[in-house]
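Beneath this line is the structure, given in structure tokens, with notes to follow.
Of the protein chains in this complex, all but one are displayed in their positions.
Right after this comes subunit A.
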Amino acid sequence: MKKAGIIMIVGSLLLLGLFKFPLWNIMLGAPQYPDPLGMNIYIQGIEGVEEFDIQNIDGLNHYIGMKTIPKVEEMWEFEVFPMVIGIMVALGVIIGLLGFFGKVSYKWFLGWFVLMSILGIMGMYDFNLWLIEYGTDLDPKAIMKLENLDGTPMTYKPPLLGYQKMLNFDVDSWPAAGAYMIFVGMLLTVVAFFVGKSESKKAS
């Protein structure tokens, strides 16, 4: 299971990219913003694509009563997510090493993948909850209170994935480099599972 162990280790290490690259990216373009405003969502916090983008997004959002974009200390996620990712990387590397030396079964690789998938779905769910809250919990004294055609108050939840037109803004929300690294990393752990399976069969 040497090959499978190495793939497992490489796959888990790819998750470390999340500490350097953003997980998600949301861009806001409008006629007045030929250079769109943008935010990069990292597991440790939210940063503007350009230096003052966050300030400028907050400035625009105050018209419709949205809260300011949370700082690091304002969301527990920014503390917990890095820990979870760190633990999962360590776990993946340990499983990979043990697999490499034939101490554990290749099934552990799939086990890691399933655990990571559950955590990932929980993370996305949490992220979506935040987007809903951010887009709907509006200041009752907002400058502009807009309604949908059916008379319900307009809300401003950015899309979790994809494009949406919101007032004068074109909003694009897509995974960023960090997400692609997780995706590839997790894919590799599945590959490790199958490679391990075939290596085990040959060995037996």
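The rule is short, and it goes like this: contacts are C-beta pairs under 8 Å (C-beta built on N, C-alpha and C of every residue); 3 or more make two chains touch, one makes a residue touch a chain; residues count from 1.
Here is the rule we go by: contacts and distances are computed from a predicted model.
Colleague: Choose one: "Sec-dependent nitrous-oxide reductase", "Oxidase", "ABC transporter substrate-binding protein" or "NADH-quinone oxidoreductase subunit I". The correct choice is the protein name in UniProt for the chain not shown.
Modeller: Going by its UniProt entry, the chain not pictured is "Sec-dependent nitrous-oxide reductase".
Colleague: Consider the whole complex, including the chain that is not shown, and state which of A:Phe52, A:Tyr125 or A:Trp174 touches that chain.
Modeller: A:Phe52
Colleague: Since one chain has been left out of the picture, which residues of subunit A touch it in the full complex?
Modeller: Residues in contact with the chain left out: 35, 51-52, 55-56, 59, 63, 143-144.
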